[in-house]
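For this depiction, one protein chain was excluded, whereas all remaining protein chains were kept in their positions.
And now, subunit A:
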Amino acid sequence: MNNLAVLPIIIPLVSGIILAFFPKKLNLVRPLSKIFMLINLVIAGYLLWTVFSEGSVILETGGWKAPYGIVLVADKLATLLVFTTNIIAAACALYAPYSLSDRKEQYYFYSFFFFLITGVSGAFLTGDLFNMFVFFEVLLMASYALIVLGGDKVQLRESIKYVFINLFSSMLFVTAVAFIYGALGTVNIAQIAERVQEVDQQGILTTVGILLFFVFAVKAALFPLYYWMPNSYAVPNPVISALFGALLTKVGIYSIIRVFSLIFVHKIEVTHGMFIWIAGLSMIFGIIGAISTNNIKLIIAYNIIPAIGFILMGIGVFNQSSVSGSIYYLVHDMLIKGSLFMLAGTIAYAAGTSDLRKFSGLIHYYPFIGWLLFSSGFILAGIPPFSGFIGKLLLLKGALANKDIAIVIIGLLSSLLILYSIMKIFINGFWGEKDETIKPVSLKGRIAPIVMLLALSVFMGIGAEFIYPFVESISTDLIQPEVYIDAVLKE
């Protein structure tokens, strides 16, 4: 049934609404949120299975035909990302009760959590540019509420910046949509693509495309527009940082993938050539940030920027191998960033501070956490048996095929420095003499979700032969825009 495509959006929305009726009854809210999350995970998995076995699921809401009504397009890329989103959200739902104080949970945390999932799933599934804007706002509104939850002084300071920059980029988004509607007379993504193709992307269209790129680049924290991101992702509670780090910037890069593999693909030397430069600069500046700080949460937050750079590089090069690499890296990075933020939160809780200069020798008390961090550093940097390796290998192979040697060198060097930035936490925080002043605290319940996400990452690396054919079929669809257009418009 076609209505399947709307369920990953509607289930979290209804769950969030139901939980808003009794936010103070925590012993009811906690199990209910886990049950709702499980239902949503199962439905998203079923949708993924349906799409890969029978092709895209298209829902024309309200029964209106494609270019006139709102369509929801569950194609292979979108459903894969919705499924990954739900895995991360499930891990966060397990982690939340241990990480948040009761008071914070009572202030509608679970409602906002579910509204965030609604927005993210909606942004992945929509087939309409203006609806994409609406779902962006849904997820941003929820994230505004989550970032100030608790109301510390630093949170208030960082949230002001976060709200202002996002309001500004949302305003630009509306302007860009208005330009597109003025030039092409439609906001349906498939029809926009068709009309841009008809006029061969003449005139103002490339400019509008680049404007749209800058809107998404603000959301995705790419090179010139990333300065708002690291601090505002480091100050909230670890579980909220994990949600933000794993999901929000990825929605921005997903929109870039969607728009620049489907609509603006006729002037590749202008747009995609620029992406390679921006990708390279993002890697350099992101990694400089990551190795320059001693705050473990900030190190993880800065590591988002080079990862987004890697994904953008795949779009910039734009051949089969590099686009597969981007998708592989995107899913890998969602999983590993989710677990790394939770891990950093756990370490900061165990050590009592997030400043690396103030603690050492944690390995004597928490050997398991130490080795988790060690292996996640390997996964993130892309050491061969793990998942980061496959994505980077495909990306670099694609770039070499296009003779973009400079970006390959930058990519390899920044991978080395990514490894260094994580190992710095391990060396300074975990090695060293046994510190007798540390009083071990119980980390009950915090470990399981981290292990779950890391195990999936490891599986993505070791089971690459199982996963790669799916990723390859996604990228085959992506570099042929006709597949998407035909699926939506000519059923």
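As a working rule, a residue touches a chain if its C-beta (ideal position, glycine included) is under 8 Å from a C-beta of that chain, and two chains touch if they have at least 3 such contacts; residues count from 1.
Please note the rule applied: contacts and distances are computed from a predicted model.
Taken from the listed names "Energy-coupling factor transporter transmembrane protein EcfT", "Nitrogenase protein alpha chain", "CRISPR-associated protein, Csd2 family" or "Na(+)/H(+) antiporter subunit B", the protein name that UniProt assigns to the chain not shown is "Na(+)/H(+) antiporter subunit B". Screening A:Asn2, A:Thr207, A:Ser292 or A:Gln480 for touch with the missing chain picks out A:Asn2. Of the options A:Ile10, A:Ile268 or A:Ile438, the residue whose C-beta touches the omitted chain is A:Ile10. When you scan A:Thr61, A:Thr206 or A:Gln320 for touch with the missing chain, the hit is A:Thr61.
Seen from subunit A, the chain kept out of the figure touches residues 1-3, 6, 10, 13-14, 17-18, 20-21, 59-63.
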